[in-house]
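First the structure, which I've put down as structure tokens, then a few questions once you've had a look.
The complex appears here without one of its protein chains, the remainder shown in place.
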Amino acid sequence: MVAYIIRRIFGMLLVLLAVSFIVYFIFIVIPGGDPAQRIAGKVATQANILAIRQKLGLDRSFIVQWYDLVKALFTAKLVSYSNQTNVVGQIKQGLPATFSLAIGAGIIWFGFGVLVGTISAVTAGRISDRAITALALIGISMPVAWLGLILRFFLAGDGGSGVSWFPDGSYVPLTSNPAQWFYHLILPWFTLAVLFIGFYGRVLRSNILDTINEDFVRTAKAKGLSTHRILVKHVLRASLIPIVTLFGLDFASVLGGGAIITETVYNLHGVGWYAAQSIQSEDLPPLMGVTLFGAMFIVVFSLLVDIAYAYLDPRIRLS
Amino acid sequence: MQAAPPPNVFESVATTGQEEFTLDTAAELAAEEGATQIQGKSPWVLAGRRLRRNYVALAFLGVFLLVVVCCLLAPVYVSQVSHIPQNDVRTGAVVVVSGKKVNVISQGGTKIVNGQPVIKFGGVPIGSQWGAAGGKYILGADELGRDVATRLLYGGRNSLFIGITSAAICTILSVVLALVSAYFGGIVDWIISRFFDLIWAFPVVLLGIALGTALSVNGFHHGPINISSGSLWIPIGVISFVFIPYIGRPLRGQVLALRNREFIEAATAQGAGPVRIMFSELLPNVASSVLVLFTLIVANSILTEVGLSFLGAGVQLPNPSWGTMIQEGSRLLSTAPQISLFPGIAIALTVLSLNVFGDGLRDALDPRAKIRIEHG
Partner (left out) sequence: MGERLLEVKDLNVKFATEDGIVQAVDGLSFELERGRVLGIVGESGSGKSVTAMTLMGLTRGINARFGGEVLYKGTDLLEVSDRDMQNYRGNELGMIFQDPMTSLNPVYRIGAQIAEAIQAHKKVDRRGARARTIELLHQVGIPNPESRVDDFPHQFSGGMRQRAMIAMALSCNPSVLIADEPTTALDVTIQAQIVELVSRLKDDFNSAVIFITHDLGVIADIADEIIVMYAGRVVERGSKRDIFYDPQMPYTWGLLGSIPRLDRPRPERLHTIKGSPPSLINAPEGCKFRPRCPHAFDKCMQEPGLENRVETPGHLDRCWLDVDYKREHRDETISGDSVEAA
């Protein structure tokens, strides 16, 4: 098991290296034209451009450039050229909001997803199942941006409808006011969670219905175990394994700034929000930084998920 | 080609070409015992029969097709109903509503800044008129006085075009990659799997905006390909690329499972080359998965395009798309909700239809026949 983990960590580092290369490729090579001008952004001066060219070694060879880029990223020296701020610093500032959003939403969507999926499967074919399936389908069909705006419209201060049950976005740090922190995050949590609850609920329902037909469940019934025990210890145990895998990766994605739209709609100044701002100004260094940041989370969580999987399924462990 | 039947424990029983004793597994009871009537009919015919009985799925397929047709008929809408061309900026205009003259954009109107019309503070576009203005501004106006309904249809054209085309390109690429990867194995498989892994390592939206932004800065001008930065092919390329592992990985797994079955050995022994084996033997066996995945990817592509365009990394203004419309309307949410509201409804309806139909398709293609209540 330990050897397995060590091997995977090496693999992970290799992947991160490859990821940094891809980031480089995307931002420098693909667009063509003059990279320095591009990085300098829209309001660049000639002096900026020359400085960038020299700093990034754009007059040097391909590999050296890449190496310099990676070094700049990791030593936190990557700087945005349109407003002279340090990218890594900005990302750090966005962490509290992004993490608060991710962790809260993650707990909600996992908990409700499992609940909803289980109820739906156990009452398959009946009204509760049909209703849940319909709601889940609607949930996964709505664009997140629109859902967020609609909720703000109807339930938050912005509301043209006059109802003001919730504050209209923006992030209150946990340390300054826990109650407000929570209150401001309710709508964003819900918005982000809806899509996932719908999706996870359906996947779990499908898994459970498949597992119920497995031979070992038939054996469990034949042993005379109670329905409750069969459901929890045999059916759910098997059905949840793929969900855990999915959750690991989705959660990593959101932690890494993948909830850009939710953060933008609710004006939560997190990592994703930071990336969204940079799109408008075509400011590339922040995008490079956030992309790498997000990829890093996914790669690390991939490893964690694989380890968890090995723990949950002994056949993997011992092979 | 049919897959070989499972090996018989009594190897010495020769087949006379007719039925021999087959092994029963207790779990497949009811399906087996009812199955003898459907012997001889191909799985596709059976699937078609099941699908035809699924009225809900067919109804939603109809809804989707209706949406597509409506969007295609956008020019007809303009010429027959609204008489306001798509990009006609009518900020200062006046429209007749129930006999009275009303400003399209009231309370302040617009001014020209840098050659672009900009709403003066407090300017409110006219809301949904429905029938009151005789076909104009049925769903209201947007911040530049354009007809929302018209833009909804034209935007739909773009969003649907991008969604369907990306899904098609993605599916074709993924299928080929999965087949090649699983068939050849070895180093080829390793490279393609690492390729999948690398794309998979990025959060979808982040990768999308990274690629989308990088490409829209200057367009794509390498080798023989020249795509300008406002082209729709940029979001199409980005979205097709991003979803490759979502089809490629599951398919590769399925093809791998088939790779070592006897019927492939048999085909190879008959002299079939790699291309024939991949496309005539392996592909038909995963065809139903490909179909279902395709439907789901269309739905996801549309949603992704909306997200990317909303953030500014997808369809570029002034091209309309459902995503850009939502973004445009987000600033005027309290005063002119119609700008964001209707595109969202259109998207939700379209994607929902695709999802419901996709579900129905999956149920129809599932080889384990479902058992349903019948009376008696």
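Letters A and B mark the chains in the order given here, with residues in each chain numbered from 1 onward.
One rule holds in what follows: a residue touches a chain if its C-beta (ideal position, glycine included) is under 8 Å from a C-beta of that chain, and two chains touch if they have at least 3 such contacts.
Computed from a predicted structure; not experimentally measured.
When the full complex is taken into account, the listed residue touching the unshown chain is A:T219, out of A:T45, A:S170, A:T219 or A:Q280.
When the missing chain is restored to the complex, the residue among B:R50, B:K136 or B:R249 that touches it is B:R50. Contact between subunit A and the absent chain runs through residues 125, 214-216, 218-227, 229, 233-234, 237-238, 312-315, 318.
Here is the rule we use: only the chains that are shown with their structure count from here on.
Subunit A and subunit B, compared by their mean Cα positions, are separated by 22 Å. Those residues of subunit A that touch subunit B in the complex are listed here as 15, 18-19, 22-23, 26-27, 30-33, 38, 137-138, 140-147, 149-150, 152-153, 158-160, 213, 215, 218, 252-254, 256-258, 260-261, 264-265, 272, 275-276, 278-280, 282, 284, 287-288, 290-291, 294-295, 298-299, 302.
Across the interface of their complex, subunit A is touched by residues 26-27, 194, 197-198, 200-207, 209-211, 213-215, 217-222, 299, 303, 306-307, 310-313, 322-323, 326-327, 329-330, 333-335, 337, 340-341, 343-344, 347-349, 351-352, 355-356, 359 of subunit B.
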